[in-house]
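If you scroll down you'll find the structure; I have some questions about it.
Removed from the display is one protein chain of the complex; every other protein chain stays in position.
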Amino acid sequence: MTPFLQLRRGVIDLKGKSAAIWFLLLPTIIYLSVFIGYPLFKTFVMAMSGEERPFDTFYRMFHDQTFWNALKNTLFLTAVIVPIQLVLAIALALFINKKFRGYTFLLYLIIIPLALSDITAALMSYTMFSPMGYVNKILINLGAINKPIYFFGYMFKTREFWIVVLTEIWRATPLVFVIILAGLQSINKEYLEAADIFGFSRSQKLFKVVLPLLKPSIMSALLMRTLFAFQIFGVVWMLAGRDIPVLAGETYYQYTFLNDEKMAAAYSMIIAVITLIISYFYLTTLRSKHLEEGVR
Amino acid sequence: MARVRIENLKKYFGEVKALDGITLDIEDGEFLVLLGPSGCGKTTLLRSVSGLESVTSGKIFFNDKDVTNLQPKDRNISMVFQSYAVWPHMKVRDNIGYPMKIKGHSKEEIERRVNWAANMLNISELLDRYPSQLSGGQRQRVAVARAIVLNPAVLLMDEPLSNLDALLRVKMRSELKKLQEELGVTTIYVTHDQVEAMTMGDRIAVMNRGKLQQVGTASEIYHKPVNMFVAGFIGSPQMNFLRAKTVSDGTKAILKGHGVDIPISSDPGLEEVVVGIRPEHIGLGKGEVSFEATVFFIEKLMSSTIIHSTLEDGKEIVSMIPGDHEFKNGEKVTMSFSTEKIHLFDPKTERRIEI
Partner (left out) sequence: MLKKLFFWIAVILIAMWFLTPIVMIFLAAFTPAEDYYNPHKIIPSHLTFEHLYKLLFLLDGWKSIIISVEVALIAIGLSFLIGLPAGYAMARYKFKGKRAINLTILLTRSIPLIVVAVPLIVIYMKVGLSDTVLGVALAHTAMILPFVVLITSSIFSGISVEYEEAGMVFGLTHFQSFVKITLPLALPGLAASAIYSFIMSWNEVFVASILTLTNRTLPAHILNTAMASPDYFKFAAGVMMAVPAMIFIFFTRKYLISMWGISLK
C-alpha cells in the first residue's frame, strides 16, 4: 500500500501563524538587503557612472593594461592553485581516513591553517623566503650558496608568483581537505564492501568506486575554492605588492592610493560578476548532491 | 480521567486531506487503538488531539470542555512519542519529574511520584543514569514513566513499540496494557500492527485515507468487518477474496466463482458479489463447500501450515491448517469451508452485505 500522505516529520505545524515565521526571518532579510544588497547595487551604479558618459569607468579600465594583467594573473593563479589543492586534499583525506593509530593528531595539525588569516600565512612565507629568511640562512650555512636567493622583488616576479602559489596551497588546502574528508566518510561502506567481494584491486576501488562517489564533494569544494581564489588578496599584497596585480588588490589600490572610488567599484564589479557566474554553477551542481545515492 | 469526543474533525495540508471528517467518542478509561496503514491519518488524528497539530475544522472535547484551540500544555495530556523523545541532557529522574517541575510541584512531591512511576515501570535502578546510557527498551520505559507521573486526563501513545525488537515488543504489550488497566487513564494508542491492536485495544478504530472505516471491539472487527478494506487489513494471512456470480432460482441462490459453488440461504440481490473467506477458516478434506486446488508454495510455522494454492482457473487461494503438514508443489489438495464463515461484499461499494 502506498502512503496516502507523506508525514512531514521534523516540521512544526504553523497553527495558522505563518506571520510568526516571517518575524523570525525578517531581521536577516532586512540586514542582508541593507548591508549586502544595497551596497551591491551601489557598486553597480558607481561603476557604471562616468565623468562624461556612462561606462566611462569601464572604458578606462578596459584600456588599462594593468586591468588585463590583473585579470590574467587572477585567472592564472586560480588555474594553478585550485587543481593542486584538490589533488593534495584528496590524497590527504584518503590517507587520514585510514584512521591509523594517532591519526587524530595529524588531523588537528592539518586544520591549524584554518585558523590563520592570509596575512599570517604570507608572513610565514616571508620568514622562510626573505633574504634574511630561514631558507637562505640554511643554504648559506651549508655552503650551497654565497649570496641570498631573492624570492621577492619586482625583478623576481616569477619567483614571487610561485611563493604565492605555495603559500596559498599551504593555507587553503585544509579547507578543501575538510570538505573532501566529510564527503569520503559519508560514502556508504557497502559500496566498498561490494567492490571487495567483486575482486576490485586497490586502484580500481579508488578510481571506479571512491572518486565517482566523491564527485559531489569534489564539485562542491572545487567551485567554492575557485570562488574564493578569485578574491585572492592578502597573500599577494603582502608578498608581491603590485608586482603581481590581482583584481582584489587593484580594487584596494584604486580606492586607497588613487582615491578613485568609481574605478575601485568597477574592479570589484568584475569580481562580483565572475563570482556570481561561479556561484550559479555551484548551486546548480550542489542540487545533484542530494540526489546522489550513497552520500549523506 | 476524561471522555474524549471528536466531532467532524478535518485536517487539510493544502490540498491533501489528512483527516476527512472524523467523529469518534472515547469512553473514560478506555484503551482505544487507532489502526491503519502508513499515511491513513492515525498519527495526524493523535497529534490533533494532543494539540501539536492544529485542525482545519471540527471540535475536540475533553469531558465537555472544548479543547480544540488550546495549546498542548493546557490540555492536561501526556504523550509517549515513537522515538521516546527522552531528553538527552537530563538524568532519567529529571526526565520523569520534569512535567511536575514545570507545573511547580514541591521537591518532595516530585520525588515521591517519580519513585512511584519508576517503580511501576521497573526502572528504579536507572534513575540516576543519562538516556545515552540506556537501551532502547529502557528509554521507552522512561518515556512511559514520564507520561504517567502526573495523572493525565488523556494518555496518547504514538507507535511506542515499533522501535523495539520482537521479543521485547511482546513483553511490553502486556505490560503497557496492564499498566493502563491499573491506572484507568483514557488512552489513545496509534499502531499499524494489527496484533498490537487486537490484543491491547478495548476498541479499535480502523482508519484509511483520512476516514474512519470501522470502530469496534476486536471481535466485531474480526467477525463483522464493514468493508473489504477492514476485512483485508485484519487477520493474517489476509482474507481470500473471490469474485462470484449469483445464480438464483427464486428461493435459493448459489454463488459461482473460480470453479467453486457456494450455496447461500438468501439472494444477496446483486449479480456479482465478492466472497471473503479467511485462510484459518479453510480446512483439509471435504466439507460444506469443497474445492480442489494445486499447491505451489508452503509456509511451515510448525504450529500451523500456510498453503498457497491455485484454483482451477489460476486464482490464488491461501489456507492455514493447524499442525505441521507436508505437501509437494503441484500436489492437488481437497479443501473446504463452511458457509457460516463467509463474508459477502458488494464489488462496487466494497461494503459488507448482510444475508
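As written, the chains take the letters A and B, and residue 1 is the first residue of each chain.
Methods note: a residue touches a chain if its C-beta (ideal position, glycine included) is under 8 Å from a C-beta of that chain, and two chains touch if they have at least 3 such contacts.
This one's a predicted model, so the numbers in the text were calculated from it and none came from an experiment.
**Q** By the document's own contact criterion, which visible chains does the hidden chain reach in the full complex?
**A** Counting the whole assembly, the omitted chain is in touch with A, B.
**Q** For a quick check of understanding: of A:T66, A:S117, A:N188 or A:Q204, which residue touches the chain that isn't displayed?
**A** Only one of A:T66, A:S117, A:N188 or A:Q204 touches the chain omitted from view, namely A:S117.
**Q** Which parts of chain B are in contact with the chain that was left out?
**A** On the chain B side, contact with the omitted chain comes from 50-52, 71-73, 77-79, 81-83, 85, 87-89, 98-99, 102-103, 146.
**Q** Name every residue on chain A in touch with the hidden partner chain.
**A** These residues touch the chain not displayed: 8-12, 14, 18, 21, 23-25, 27-29, 31-32, 35-36, 38-40, 42-43, 46, 92, 95, 100, 104, 106-121, 123-128, 130, 132, 134, 136-138, 140-141, 148, 170, 178-179, 181-182, 185-186, 224, 227-228, 230-231, 233-234, 237-238, 248, 251-252, 255-256, 261, 264-265, 268-269, 271-272, 275-276, 278-279, 282-283, 296.
Everything that follows uses one rule, which is that only the chains that are shown with their structure count from here on.
**Q** Quick one: chain A and chain B, Cα centre-to-centre, how many Å?
**A** Here chain A and chain B have centroids separated by 56 Å.
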